[in-house]
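As you look at this complex, bear in mind that one protein chain is not there, while each of the others sits in place.
Showing subunit A:
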Amino acid sequence: MTPFTTLTSVAVPILRDNVDTDAIIPSREMKSTGRTGLAEGLFAPWRYSDVAARTPDPSFELNMPEAKGGQVILGGANFGCGSSREHAVWALVEYGIRCVIAESFAPIFRANCIRNGVLPITLPRADVDALAWQEITVDLPAQTVTAGDATHSFTIEDEPRTMLLEGLDVIDLTLKALPAIEAWTDADRTARPWVYLEKTA
């Protein structure tokens, strides 16, 4: 996973509430069992006036000239709600988005962001609105978002912060604790035997 430290980019506003993962990547755009080939389907229903022909809709923010090269998008409340499809985040990453700043996030989407090196930042709605189309600098070590003279601090839990900063493979990290996991499992087999199943072919 690519580590995240700082990022300077235009902030592209998609300031709607309850942007769902069906809108971010519709099911019909998830055409293979892999994690790639998804950028073209990103926001397909909104991004294209004719989805089949891939005709860009000029009124959609990501298609506006000033959005070019943007790596940050802004969202409203409950961003990423709905389906747990990680494809939503894979599509964002493939398109080049590294940070989403929103009033609030749906929990599965937020966890998926962190697992894929995308920084989810929660700020009050007025602050999010004020960042629209601004050239902003996101500084994860300092936990700030700066736009011109305005600096907004954000909070993020310690572990996601470390994972993003270091680009850690979290499974490797957990496997280091395997002795503790195995000891726990051994004790649990006695306490809750019904949890453990015999494989029946």
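We adopt the following convention: contacts are C-beta pairs under 8 Å (C-beta built on N, C-alpha and C of every residue); 3 or more make two chains touch, one makes a residue touch a chain; residues count from 1.
The definition used in the following text is that contacts and distances are computed from a predicted model.
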Omitted chain, identified by the protein name its UniProt record gives, among "ABC transporter permease", "3-isopropylmalate dehydratase", "ATP synthase epsilon chain" or "Xanthine dehydrogenase, molybdenum binding subunit apoprotein": "3-isopropylmalate dehydratase"
Residue touching the undisplayed chain, where the options are A:P3, A:G34 or A:P124: A:G34
Hidden partner chain, touching residue among A:V72, A:I108 or A:L164: A:I108
Subunit A residues touching the omitted chain (full complex): 16-18, 20, 22-23, 26-28, 30-35, 45, 51, 77-78, 81-86, 89, 104-108, 111-112, 115-116, 157-160, 162, 170-171, 173-175, 177-178, 180-181, 184-185, 188, 191-192, 194-200
